[in-house]
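With one protein chain removed, the remaining protein chains of the complex are shown where they sit.
Our next item is subunit A:
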């Protein structure tokens, strides 16, 4: 199994969810995150005092998939998340040893 993690622009979430559903993924986890890459942050001014805000809002989408689906699924996520502008984010995958469905106790790919 693989864990696919995508840290992307918040407003792309709906597209990503739809694309994953169309691909046949039944579950995912979304968390609000903040960070920066090459895009860096922005400047805010309060009564003349300038603050550089490094960290910009992102969402982090996590999906568990079987090994053979991983590369294709990454492509699906990347396509859905892309706007072509700087700050679109990153997608990566890491191997996962095991997974358990809590309700039934099923293990491995059966738990997905």
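Following the convention adopted for this analysis, a residue touches a chain if its C-beta (ideal position, glycine included) is under 8 Å from a C-beta of that chain, and two chains touch if they have at least 3 such contacts; residues count from 1.
Everything that follows uses one rule, which is that contacts and distances are computed from a predicted model.
S.K.: What name does the UniProt record list for the absent chain among "Ammonium transporter", "Imidazole glycerol phosphate synthase subunit HisF", "Heme lyase CcmF/NrfE family subunit" or "Putative DNA modification/repair radical SAM protein"?
M.R.: UniProt lists the chain left out of the view as "Ammonium transporter".
S.K.: So which of A:18, A:44 or A:110 would be touching the chain we can't see?
M.R.: The single option touching the absent chain is A:44.
S.K.: If the hidden chain were put back, which residues of subunit A would touch it?
M.R.: Residues 44-51 of subunit A touch the chain absent from view.
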